[in-house]
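The block underneath contains the structure these notes are about, expressed in structure tokens.
Shown here: the complex without one of its protein chains, the others still in place.
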Amino acid sequence: MAHRSKYTSPRSRRYVKRVPIFWWVRKWNYTKFILRELSSVSVAAYAVILILLVRVVGAGPAEYQEFLEVFQSPVSIGLNIVALAFVLLHSVTWFNLAPKALVIRVRSKVVPPMFIVGMNYAAWIVVSAAVAWILLSP
Amino acid sequence: MSKQSKASNEPFWWALFGAGGVVSALFVPVLIALFGLAIPLGWVEAPEYQSMCTLLASPVTRLLLFAIIALCLFHWAHRFRFTLYDGLQLKHLESLILVLTYGSAIVAVIFAGIVIWML
Partner (left out) sequence: MTSDSIKLEVFRYDPGGDGGPLFDTYEVPFGREWVILDALNYVKDNIDGTLSFRWSCRMGVCGSCGMMVDGEPVLTCAAFCRKYAPGPVRVEPLANFPVIRDLVIDMDDFVEKLGRVKPWIIPEHEKPLSEGEYLQSPEQLGDYKKYSSCINCLLCYSACPVYGIEPEFIGPAALALGQRYNLDSRDAGEAERRSVLAADEGVWDCTLVGECTEVCPKGVDPAGAIQRLKVSSTSHWWKSFLMPWSGREKA
């Protein structure tokens, strides 16, 4: 063959599909993932609320009362329901994933994952009960 | 052929993220349930102002509270940073995102420290 054949390197003709910005709306597992990650916003919001709570306690009884009254508005109740839903999502997914990170060997046996999950939930119940008791007991 | 890579310094932020995740998972739900819903809806009595003062007088409570607030904020900063990278594909704005997330967390933690110190 004397003529020069036109040769396009196959490498330059690879087809590359772009990942869409909203890749996470296409599959429910991905959407759940993004919702789980967004739960951190509720966590940050409550960290700030805690700071403000400490501030009003330092300021005086009137400010403290005013602060509590803000929570009574329907908007606040609505936002708190949403925040609670998100934070519960965070807690449940966090505890359920704990055994993935913590593989503990006692002597020659591996601690069963359910045990690690169970310990986490037990700690959650204890902490919640303790906080409620500290705040609510007269 | 092999690219130059080195062990990252991410572990610093990841440890804060992890600790914050544990702390927020354990403490925040009950706080929202109480202050956000049960108390305003009248299911339980709000803590008396005096009780709150007594509670916050203890240096142990103050330290614990500061730790919870700080860890929650760093948990959010790290997680939100990656949500922006993956969810909105904004990794090219990495420097800006680092400043906005960790920066605001640091500012809020300093604010928390001041507020608690001035009690």
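Should a chain be cited, it is by its letter among A and B, assigned in written order, with residues numbered from 1 in that chain.
Rule of thumb we're sticking to: a contact is a pair of C-beta atoms (placed from the backbone, for glycine too) under 8 Å apart; a residue touches a chain by one contact, two chains touch by 3 or more.
No experiment lies behind these values; they were computed from the predicted model shown.
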Touching the missing chain are A, B
Against the hidden chain, subunit A presents residues 8, 10, 13-17, 19, 23-24, 26-27, 29-30, 33, 37, 97, 100-103, 108, 110
In the full complex, subunit B touches the hidden chain through residues 1-3, 5-12, 14-15, 18, 82, 85-86, 89, 91
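Note that in this section only the chains that are shown with their structure count from here on.
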Chain-centre distance (mean CA atoms) for subunit A and subunit B, in whole Å, is 12
The subunit B residues in contact with subunit A across the complex are 20-22, 24-37, 39-41, 44-49, 51-53, 55-56, 65, 68-69, 72-73, 75-77, 79-80, 82-83, 86-89, 105, 108, 111-112, 115-116, 118-119
Note: in the complex, subunit A contacts subunit B through residues 19, 21, 24, 34, 37-38, 40-44, 46-51, 53-55, 57-58, 61, 64-65, 68, 71-72, 76-77, 79-81, 83-84, 87-88, 90-91, 94-95, 120, 123-124, 127-128, 131-132, 134-136, 138
